[in-house]
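The complex appears here without one of its protein chains, the remainder shown in place.
Presenting subunit A:
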Amino acid sequence: MELIGAAGAASTLDLLAYSPPGWGANLLRGLWNSILIAGGAFGLGLLIGIFGAYGKLYGGPVLRDLLAVYTTVVRAVPELVLILILYYAVTDAVNQALIAFGHERIQISGLAAGIVVLGFVQGAYATEVLRGAILAVPPGQIEAARAMGMPATLLARRITLPLMLSYAIPGLANLWLVATKDTALLAVVGFGELTQETRQAAGATKAYFTFFMAAGALYLTLSLVSTYLFARLERHARRGQPSVGGAR
């Protein structure tokens, strides 16, 4: 194996080198694609989550029932199954629609489909995280804004959402990490994210250990950087709140 001996170490570096014959560029492209999908899906999930949370809290009975079905089903079915169903269903539905309107079939970009599919899954979890966080906001602070004549959307943007953020961030950080890892599931539909690129590199060179260790290191780095950034964000969101741990 390539890890054994000095010659092995050199060839490992060669394999991971940025330019061919090394596969480093492929791995980094995969990582970048993973980040794009995870970022897009997380953002879409947040958007769905905000509407979902407000819908569940303040919506009419029909909307609430629809949202309950959405969050229940998405959270009950394994993500891999959902991704397979949604990926083929979404691409198929788009093409059906195109044909119905007299257009040609198109090849839907894996990136867009991945974002929509994972975002749909993320949205269900985000709905619950945000609903809980909104409920945790002291009602008096919302009432104070209402009593001063603040319109509802401004109130949500300036008071409720910033206040609920400190309660939501731990849950959202989890969701983001899940999103980065769920991108690997898109390998099953052949999208060139990190896991898929790693599989190809490993398959071509037979250096499975090297490439999957490298991929693991990249995922770990992404996770560490994210954790650091979320910790900073949480500190910002908790501004004005005395810390619990300080007075031990």
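Points to keep in mind about this one:
Basically, a residue touches a chain if its C-beta (ideal position, glycine included) is under 8 Å from a C-beta of that chain, and two chains touch if they have at least 3 such contacts; residues count from 1.
Definition applied: contacts and distances are computed from a predicted model.
Missing chain, UniProt name from the options "propane 2-monooxygenase", "propanoyl-CoA C-acyltransferase", "Cell division protein FtsX" or "ATP-binding cassette domain-containing protein": "ATP-binding cassette domain-containing protein". Although one chain is not drawn, the whole complex shows that of A:68, A:106, A:136 or A:154 it is A:154 that touches it. The residue touching the chain not shown here, chosen from A:24, A:43 or A:162, is A:162.
Considering the complete assembly, subunit A touches the hidden chain via residues 138, 140-141, 143-151, 154, 158-159, 162-163, 166, 237, 239-242.
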